[in-house]
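Note sheet for the following structure.
All protein chains of the complex are present and in place, except for one that has been dropped.
What follows is chain A.
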Amino acid sequence: MQIHKYDTVIVGAGGAGMRAAIESTKRSRTAVLTKLYPTRSHTGAAQGGMAAALANVEEDNWEWHTFDTVKGGDYLVDQDAAEILAKEAIDAVLDLEKMGLPFNRTPEGRIDQRRFGGHTRGHGEAPVRRSCYASDRTGHMILQTLYQNCVKEGVEFFNEFYVLDLLLQEVDGVKKSAGVVAYELATGEIHVFQAKSIIFASGGTGKFFKVTSNAHTLTGDGQAAAWRRGLPLEDMEFFQFHPTGIWRMGILLTEGARGEGGILRNKDGERFMEKYAPVMKDLASRDVVSRSIYTEIREGRGCGPEGDHVYLDLTHLPPEQLDAKLPDITEFARTYLGIEPYTDPIPIQPTAHYAMGGIPTNVEGEVLADNTTVVPGLYAAGEVACVSVHGANRLGTNSLLDINVFGRRSGIGAAEYAVKNDFVELPENPAQMVEEQIERLRNSTGTERVAAIRQELQECMDANVMVFRTEQTIKTAVDKIAELRKRYLEVSIQDKGKRFNTDLLEAIELGNLLDLAEVMATSALARKESRGGHYREDYPNRDDVNFMRHTMAYREVSADGTESIRLDYKPVVQTRYQPMERKY
């Protein structure tokens, strides 16, 4: 075991982690621990753009952006946070441009902007061009630009270091962050990083679904580490299903395709979104479009012999426009489906895309131990966190924005905290829990296989807690997850070695997914209303009287070691917008 000491440790090197690292490296001795090489992070898969009311191409302002974000999130958004997001968006985009990001340009040479779902002018009057983009590879450009600037700033990375545990210590009755424990993939060695401040920026948890746009590596590692150390998870029932994933594969096809004029059609060729969202049509918010697609499929208007998908039609758009604005997604259709998007529509279905919930933080990125108490020195930003700027449904282009605005804030905040405070003493045997976990998996002679349990989990989640949910389906999921968690204790791995043991890694990741799936299903069961991405067929309406509040889930361990989940609630911060009926 090696012990390292840094002022600030950042867990994860996607957009949020690297944006934080650029700030914290200037102010404090910083280490970035990342399970992957930084440029492999899933920020790079984001396509359509980053929202900011630059008003480069038409009238716009941050107040409209705030409203759209609040409405898009079905009024579960904390409005103070949304205001910060929309206001700081402008500088966030300009900062990236100054760092070198190659945005598409207007004829005047300014950053070009395009339409995106749910972004409107005049509080919902009509679509507005707010998404700043670099063709359909904006996330790729953000990830590369941030990595380039990390190289420039000399950010210290520990690549392929997998953080498995968060060390918290009580000092004078206050729980403070003391460090993290990481597993070095290349050698199997355990490393303890003592740090004054820690930022979790480890991304989402989409891999508990089968059809998902998420990378294999998005397994909720940060959320699970916090959860096991007694920190709450907020709004975990809210998961976004992106309307246009490649049929059966889940690979993302950007909403920018509809922003450029693409149309969704059912088997009769009908532009069905006109029925569901007369004003915004194909550019209604994602939860609305995904539900509409499944309604078409359920009512027998899906395409194909099994009627299990619909079409994204780009055939009326000039090939030059597709080449210039949507080169990657048209190539995906050619590569994975053998379809030419110039002439043929692309089969799509909703795909599990984004966790609105996560580790609760305030607007400074500080992690909360309950509704109000900050954990000193502990921060979270990006998809792992819940600020909450996305509420019950995130608007497209607001996640690339979130990672930049709150990545920056937490990077500054964590470094400043580290400068002002001392190290917290590490617990005795700081790596004990991790060592035991690894030894148990390595020595297990059980007969359960990781891949089999993971597949059953994914199929269960797709079948029961996806776009449509009921009491019965969620209960089915809760029971199945409990069964899988029990079987997971009997899981064994074949690779017993130290060097690049990805067999072991996948087993640990599965444990994280199972824990988080249980939190998600339990939170969903208790929310007896429909709001944003959480749609209950047995409670189809939003219920502001009983559920205009964030879910806060806590892990409880009783004296005999039995684990359970306790649900509590947290009020939503409302500033200027009163909840209204949500129409697009």
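List of remarks:
Methods note: a residue touches a chain if its C-beta (ideal position, glycine included) is under 8 Å from a C-beta of that chain, and two chains touch if they have at least 3 such contacts; residues count from 1.
Everything below uses one rule, namely that contacts and distances are computed from a predicted model.
From the set "ABC-type quaternary amine transporter", "Aspartyl/glutamyl-tRNA(Asn/Gln) amidotransferase subunit B", "Succinate dehydrogenase iron-sulfur subunit" or "Polynucleotide kinase-phosphatase", the protein name that UniProt assigns to the chain left out of the figure is "Succinate dehydrogenase iron-sulfur subunit". Only one of A:57, A:215, A:526 or A:567 touches the absent chain when the whole complex is considered: A:215. Checked against the full complex, the candidates A:3, A:126, A:151 or A:174 give a single residue touching the omitted chain, namely A:151.
Of the listed positions A:140, A:210 or A:536, the one in contact with the omitted chain in the full complex is A:140.
By the touch rule set out above, chain A reaches the unshown chain at residues 36-37, 39-42, 44-45, 93-94, 97-100, 102-111, 134, 137, 140-141, 144, 148-149, 151-152, 186, 215-217, 249, 251, 265, 267, 269, 303-305, 311, 313, 315-316, 328, 332, 335-339, 344-345, 347, 449-451, 493-495, 497-503.
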